[in-house]
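Only a part of the assembly is drawn; its chains keep their places, and the rest are absent.
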Amino acid sequence: MSKESVENAVKQNGENGHAKQAAIEILKKYGIVFVLILMIIGISVLRPNFLTPNNIFNVLTQSAIFGIMALGMTLVITSKGIDLSVGSVLALTGVVAASLGQSAAATSKFFPGLGELPLIVPVLAAILLGALIGAINGGLLSYTGIPAFIATLGMMTIARGFALIYTGGSPISSLTPAFTRLGGRLGVVPIPVIIYGIMIVITWILLNNTQFGKNVYAIGGNIKAAEVSGVNVKKNLILIYAYCGMLAGVAAIVFAGRVGSVHPGAATGYELTAIAATTIGGTSHAGGIGTVWGAVVGALVLSVLRNGLTLLGVHAYWQQIIEGMIIVVAVIIDMRKNARKK
Amino acid sequence: MTEQPHVLEMKNIIKNFPGVQALKNAELSVEAGEIHALMGENGAGKSTLMKCLIGIHPPTSGEIYFDGKLIENYSTADALNMGISMIHQELNPVEHRPIMENIWLGREPKNRLGLVDHKKMYEMSKEVLELIDLKEDPRTEMRHLTVAKMQMIEIAKAISYNAKLIIMDEPTSALTNKEVEQLFSIMRKLKENGKSIIYISHKLDEIFAITDKVTVLRDGQYIATEKTADLTVERMIKLMVGRDITEMFPKVACEIGDVKLEVKNLSNGKHFKNVSFQVRKGEILGVAGLVGAGRTEVIEAIFGIRSADGEIYIDGERVSIHSAEDAINNKMALLTEDRRMNGIFPMLNILQNMTISNMKSYVKKNKLVDHKRMKTDAHRFIETLSVKTPGIHQKIENLSGGNQQKVLVARWLLTEPDILFLDEPTRGIDVGAKAEIHKLITSLAGQGKTIVMISSELPEVMGMSDRIMVMHEGRVTGIIENRKDLTQEEIMRYATGAVEEKLA
Amino acid sequence: ACGGGGGGGTEAPAEGGAMTIGYASSNLNDTGQTFVADGARAYAEANGLTIQVQDAQEDVVRQQDQVKTMIEQGVDALVVVPVDTEAMGPITAAAQEAGIPLVYVNRNPFGEDQPPEGIYYVGSQEIVAGRMQGEALVEMMGEEGNVGILMGILSNEGAIKRTEGNEEVLGQYAGINILAKETGNWQRDQGMSLTENWLTAYGDDLNAILANNDEMALGAVQALQAAGRDDVLVMGVDAIPDAKEAVKGGSLAATVLQDLYGQGNMGTEIAHQAAQGNSPAQLTWIDFVPVTIDNVDEF
């Protein structure tokens, strides 16, 4: 899509014979990409080891968990909603999956005598549970008309509570080797990155090439237009939030695989990171505007930033300040694409 | 005409909203292959009746027969499937999506994998756009289109459903003659193919030009159905309003004073170039032109909400206006063209909508606002402009389009401006109210106010103005004295750029 | 802790000579952890080492990322305060793979086990602090009474273990009743609000409050003073300066000193030793000490 859009931008302007203007147009449209490239160049100059293959994979792996969540969030925000529950859903689906993915000895605590289960069981459990919770979010807000903010804020607390109850507050560890293998590598490529890639492709197709995707844009862009065109808004909203919850489940699997243990307090605050990644990538809270590549770039901006600040040895407190500033500046630069009159 | 079976019958339709009975006993019967006008004042319930039909608001009670079958409890999607489509009065663009996705929303063509087939969608859209003779790339995002083009897209969309019955709720309110003609030829084609059309418009000439029958609603009540050919303008108005309205364009000559506003060489590079004109006290300057001529942009620039180079003089003194606030301080007012986008505050009530621009004058010495005076003023204007509403605390969103427009007119009159810019001031306003607004404009001119009125309705421009400025592609092609013998053709020659007056 | 300037740590990583220690804190928003970090910094400064302090803000994944990034950057040794002791497998593995010595501080990922080759631990067992609070309480209150427990963030190990230690001791006495266990999220204001609500709920039945940290304990003291209750025994953990003052003044019955500064200091020393090729002890215990009015002046 990004390619097509570039072509479009080129074409639209090319027809007017302004090649230079076309370049400016692209720069504006993909402002955030240039911000990212700038950051990468800046960091590599100061710390050449930033660009080692290993570190690049590190950065990608680091962006995988909240990047996957940002994909689901892109659908939600594009439909003019918000999902504050994804962090807690990650924790809840994560502890459930982990409890089903413990090695034989440890499993007994939760499901005595069950023995070791094949990997597919915890994976499916996380995905389905995530989708179910998401569907409840979507159903709540579409059938009762309460703001998405409230429905998902409630779910944020509720899911966290259940995660605590399920585990008694302690982390669940001793995962099977098959499970922690998910945090490892396939050849040189980290498996979290592969899973992330697959999710990017699926979400991209979903948003750009299915009727569901078109409905997401229409619901966010102009819900009345969607209604009068015969779009089943309620059903689609449920699906949107279910997809977002499902991706939180996928993120939980990656999390469990990487960390080897899931804590009921895990991923606290990740909802804000996921929303930030999505927003940095240009998805608008006003609805109707959102792209998958934007979410991916937004997640990368955050992980490159964190990785870079660590490499540069910036003091922990200053890291927070600089991170906050750079997020704001990045979006300001990106904003210029929408700059019109005056 | 031979007797045709009724494709649609709506009987005893009642629709209640909280605090408002929008429809009390409305009726409508439409035959196959008929263009049927639905007429009534603003707030008569036309749109509501149509929304009942298309499944947006289920009626509180009453029966709807479509194709001879009783239909009940259906959604909009069901209605579309049954063969009813609708052009809505309020435009519903999904702004950041391409034209083609707007047209095919909810019924995208798919390939064998079940994925959306963009290529096919593109082709199909091209065909549809050809039908309405619109040369736009189907991949252009809706937000880049002018209101008129968006309206044409809505028309194209409604047609593309290939429905048996097409509802057109004020499709021409944003169109100029050229597009209206185009729409009419499409409608005739549809009629030939046996399709039925319900046509709503406040422009009487259109009703006579295109419709076969007219059904009139008043206050949500069915009044009459008659053959258009049997009707006269006077009778139709009487059916709608319940009384006679004599003067359509009550322009009375009033004393014209000194130059109030002078604009010199206004340009903004993109939309207009070297626009210069003068308007005097007590004068009405009409501004004509085709859609996209840049008229809106010019007055937005004068009003400070769009940047431009050039000079503006009021009473001979150079002024610098960089925001609407500056403009209002210079006693200017602007009634905008796009009511929904930059006119109304949908969720706010009438009181808030009406008083916002005049808020400064309600601030008392203790810095608090004087609610009592605000309410008195609001009530006064609801009365003078006969806004149809249960009260000043009604959300403006719940008013009919015409009544929303009246509230906006009131907003600006409250600021007691010296210079009024009116961009399509009577768009979507019924004949009765139109006459009232025209009377108001004239009386304002009579009080020595300076008025600049953009209108795409040539009869209105010619009926109301002292002079007419015509624009073409961002340039002023002529400023004409309004004479008795001025013809529409003459204005159109300037508007199409066929002639250009040498301006001093 | 010092005001205004930020306490160093912006040092660039080693270019040539000096060694660089990578220090990964669990949460620098946590007063206790700032003392651990201060201890580490002090050791580094005194010995001419460069130290790089990272803050995971209670996020395991972020901690893992920071450690891996520091490995990538080529630090000579690592000091880590685990966010989640169960989740240190990958960090341990990464350090081993890179051949960099790793010292865990303050929270023990190994439980009863011996740490693997090249990995060290300096600290104490959280549960001990809970036990000490319980024992001190029984001593002061007698074997009868009703207790409320102010817990930290419910999923934090410190909260869980310290509470477990409390319950383990108190559970041995039939006359002692745990009225309520709720979370004040380590925060003073929340400890205060909860105590206010307990006073309404339990009134004079409430005899003692055990808080998982001093901040919440001091909040409880504040609420009790406002309600004119001086009969309720309150105990915290950490022995932060405010708490020591309160113990001196008699409003706080006891706190438990965990020599956090010493842990950070010792942890860094062991990391330094290991990086130089020496072989320091793999386990170093730094014990908790109960602090009451009797011995508060010693700290």
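Each chain gets a letter, A, B and C, in the order it is written, and its residues are counted from 1.
Following the convention adopted for this analysis, a residue touches a chain if its C-beta (ideal position, glycine included) is under 8 Å from a C-beta of that chain, and two chains touch if they have at least 3 such contacts.
Note that the coordinates shown come from a computational prediction; the quantities given were computed from them, not determined experimentally.
Counting every protein chain in the structure file, not just the single copies shown, gives the formula A x2, B x1, C x1.
Rule of thumb we're sticking to: only the chains that are shown with their structure count from here on.
Taken together, the touching pairs link the chains end to end in a line with two free ends.
In this assembly, B is the chain whose CA centroid lies farthest from the centroid of chain A.
Distance between chain A and chain C, defined via averaged C-alpha coordinates, is recorded as 33 Å.
Inter-chain spacing, taken between the CA centroids of chain B and chain C, is 69 Å. Of all residues in chain A, those touching chain B in their complex are 8, 205, 208-211, 213-215, 217-218, 221-222, 224-232, 288-289, 341-342. The touching residues of chain A, counted against chain C in their complex, run 47, 49, 52, 54-55, 58, 61-62, 65, 163-164, 169-173, 180, 183, 255, 258-261, 263-269, 303, 306-307, 310-311, 313-320. Taken together, the chain B residues at the contact with chain A in this complex read 54, 56, 75-81, 86, 88, 90, 92-97, 101-102, 105-108, 110, 114-116, 118, 139, 306-307.
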